[in-house]
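Presented below is the structure to which this report refers.
With one protein chain withheld, the remaining protein chains of the complex are depicted in position.
So, chain A:
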Amino acid sequence: MKTSSPQSTLLLSKWKRIRKQYQLYLFLFPTILFFIVFHYIPMYGVTIAFKNFMASKGIMGSPWVGFEHFERFFSSYKFSTVMWNTLIINLYELIIAFPIPIIMALLLNQVANARFKKLVQTVTYAPHFISVVVIVGMLYLFLSPRNGLLNQLIVWFGGEPVFFMASAEWFKTIFVFSGVWQNAGWSMIIYLAALTAVSPDLHEAAVVDGASKFQRILHIDLPSLLPTIMILLILNIGSFMAVGFEKIYLMQNPLNIGSSEVIQTYVYQTGLLSAQYSYSAAVGLFNSVINFILLVGFNQLAKSLKQASLW
């Protein structure tokens, strides 16, 4: 090795460093190429939202039409339904599905018996590995008006069977709670990990002062989780308009469409099934932009509250 002692690596000029580390650039090359092709080219491709896409002319050659597609979306009769469903489903999910893993982690953290703790964890995050297709298949089975378990229970208690999967009123609730069933245990892991970092001294001191377990959860554990909660909340809000598209699409049918049509399923419907590429790309872009604004805005807000931020 003629070049250098380790310290001088840092002092080498940029170009020398690049030459010296060319193998690392080769490592990075395929991935960067991948991101450029599969993420950045589609970002450019979004310009078709401002054009009238014609397959024969390609994205570049199609004529510009400005905001025509956006205007069409905003004035379409679908707009209010689609926006409303998207917002409500996500808000519902945020209110129900977000806090549950936190509560579960706080409670599980109080369990002294290590084997029981492990058991609860193993069991509760198992459903995370089941595919959405199977989850929705299970929903159809368990909620079937003909022989589904839940309806049998309802009938047994003297009620009338409810056709859950075909009812617009039930759609959002089924969507959110089946999501909790599948993912709460999994989301809990990160909070449990954060709780292991809480200093035992704090708890000991609190015990000496006569604090009950519940008080310690409230005044020691919960505050120590706050930064983690904030980060996850920001991330959640950053994908506010995007969650659960695959599952919503699978759960959707003509009978519940009134409450299950969200922006993304609408994009899929108009874009891929009816081939209105430009219009659908405009709707999709509108969605991404709102998402991005929410993310940046909320991150800023969190920063100013001095809790946590992503950047």
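As a convention for this text, contacts are C-beta pairs under 8 Å (C-beta built on N, C-alpha and C of every residue); 3 or more make two chains touch, one makes a residue touch a chain; residues count from 1.
Here, contacts and distances are computed from a predicted model.
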| Name per UniProt, for the chain absent here [options: "Carbohydrate ABC transporter permease", "Acyl-CoA synthetase", "Cytochrome c oxidase subunit III" or "NADH-quinone oxidoreductase subunit NuoE"] | "Carbohydrate ABC transporter permease"
| Among A:77, A:129 or A:157, residue touching the chain not depicted | A:129
| request: Could you tell me which of A:21, A:52 or A:224 touches the chain that is not displayed? | output: A:21
| field | Hidden partner chain, residues of chain A it touches | value | 1, 6, 9-10, 14, 17-18, 21, 23-28, 30-32, 34-46, 48, 53, 58-59, 104, 107-108, 110-111, 116, 119-127, 129-134, 136-138, 140-142, 144, 146-147, 149, 152, 163, 165-166, 181, 185-186, 189-190, 193-194, 207-208, 210-214, 228, 238, 246, 249-250, 253-255, 264, 267-268, 271-272, 277, 280-281, 284-285, 287-288, 291-292, 295
